[in-house]
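Questions regarding the structure given below will be posed in turn.
Note that one protein chain is taken out, while the other chains of the complex remain in position.
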Amino acid sequence: MGTAALFYWIMLAGVALYAMTGVLDAGRKGMDIVGACAIGMATAAGGGTIRDLLMDRPVFWITDQSYLLVSLGTAILAFFLHRVIQLPPRLFLILDALGLALFTVSGTQLALAAGTPWLVAGFMGLITGVAGGVLRDILCNDIPLIFLPGQLYAIAAAAGAAAVVVMHAAEFSHQLAATIGFLVAAGLRLAAITFKLHGPEWQPRGD
Amino acid sequence: MGTAALFYWIMLAGVALYAMTGVLDAGRKGMDIVGACAIGMATAAGGGTIRDLLMDRPVFWITDQSYLLVSLGTAILAFFLHRVIQLPPRLFLILDALGLALFTVSGTQLALAAGTPWLVAGFMGLITGVAGGVLRDILCNDIPLIFLPGQLYAIAAAAGAAAVVVMHAAEFSHQLAATIGFLVAAGLRLAAITFKLHGPEWQPRGD
Partner (left out) sequence: MGTAALFYWIMLAGVALYAMTGVLDAGRKGMDIVGACAIGMATAAGGGTIRDLLMDRPVFWITDQSYLLVSLGTAILAFFLHRVIQLPPRLFLILDALGLALFTVSGTQLALAAGTPWLVAGFMGLITGVAGGVLRDILCNDIPLIFLPGQLYAIAAAAGAAAVVVMHAAEFSHQLAATIGFLVAAGLRLAAITFKLHGPEWQPRGD
């Protein structure tokens, strides 16, 4: 199996994982199967969809419906089997960190390949990684979790995206830039979970 | 009047009906005329707009502003006259079921005509039928109603879309596929209201 094929399967695995997190949130909100599928699919495909709309590219799951099939199938399975199949929370967080890093790096490289300016490219990577979760929270009528104080998430993704952008500017190979970007994002996210690293918080006016 | 013209007028009627439901929700939230028009128009045009953005087609109400005129005009009328003109709730539900079926079938056929894969086509039909209501609920700061347990709504639309997709694959005529799809979606929705049919609900973990 070549690198491209491996990458394709890893992306599908990431989509399935994100869909699963969406379904669990839908369940917590007491939604039925329609809500579970909608939230699951929005979480899985939302980031890439918003990126593609902004960049005026064909939306990735319209061209290749495997992504839709996988996210819908995962959502239905997770809806019916969530009491039987359970991932340990620790494993869940680790897989989510890998998915975050993967989506962010791939989105950044895709934007760089399309010739967008550097800040736009990093921002597209960040959107690919985190906008699905934001869409999930909006559909669940919550304040997006990543906007609230907590262990580094979007900042870890942004650091990974920045690493890719810098290495691209320094003309390193795509593979090396992707690898380093992935390690930075995933590593920082896992470190944030382990060592409880937080970003700067709001300092209310002391009156 | 030819079939195309008849279809056009039916679509405008559907847009007006959806706009009306949006205004009533805006009123329930205590919004002013700006909110009423915004929610009315989002409900009426939201589904088709999201479909067109995803499929990279010209947004339907930009090409032909009749849809915008009808939804805005209906919203303003409904805002000022809602105490005078009232539809009986039963009639309202029936008209809404017809609108749902009409929008879903037309969206599915439009996507099939554009050559999208089958699951994408059905999903586009579903979005055309229900995404306006989801957008309405988000703008009203509610959890989308169709995601919560209740009488079949999105599932009825999905069944109609599936009927269209299957009949398209079996090479039936467009007219027949549209008719059957419409009857499936509208029939299932009306049956759901009459017989209180529900979709699968979330089974919380029994700890």
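Quick notes
In order of appearance the chains are A and B, and numbering begins at 1 in each one.
In this section, contacts are C-beta pairs under 8 Å (C-beta built on N, C-alpha and C of every residue); 3 or more make two chains touch, one makes a residue touch a chain.
On a predicted model such as this, the values are computed, not experimentally measured, just so you know.
Residue A:L54 is the one among A:L54, A:L93 or A:L190 that touches the chain not shown. Touch with the hidden chain on the side of chain B covers residues 26-27, 29-36, 38-39, 49, 53, 56, 58-59, 61-62, 65, 68-69, 72, 79-80, 82-83, 138-141.
Although one chain is not displayed, chain A still touches it through residues 53-56, 116-120, 123, 134, 138, 141-144, 146-150, 153-155, 198-206.
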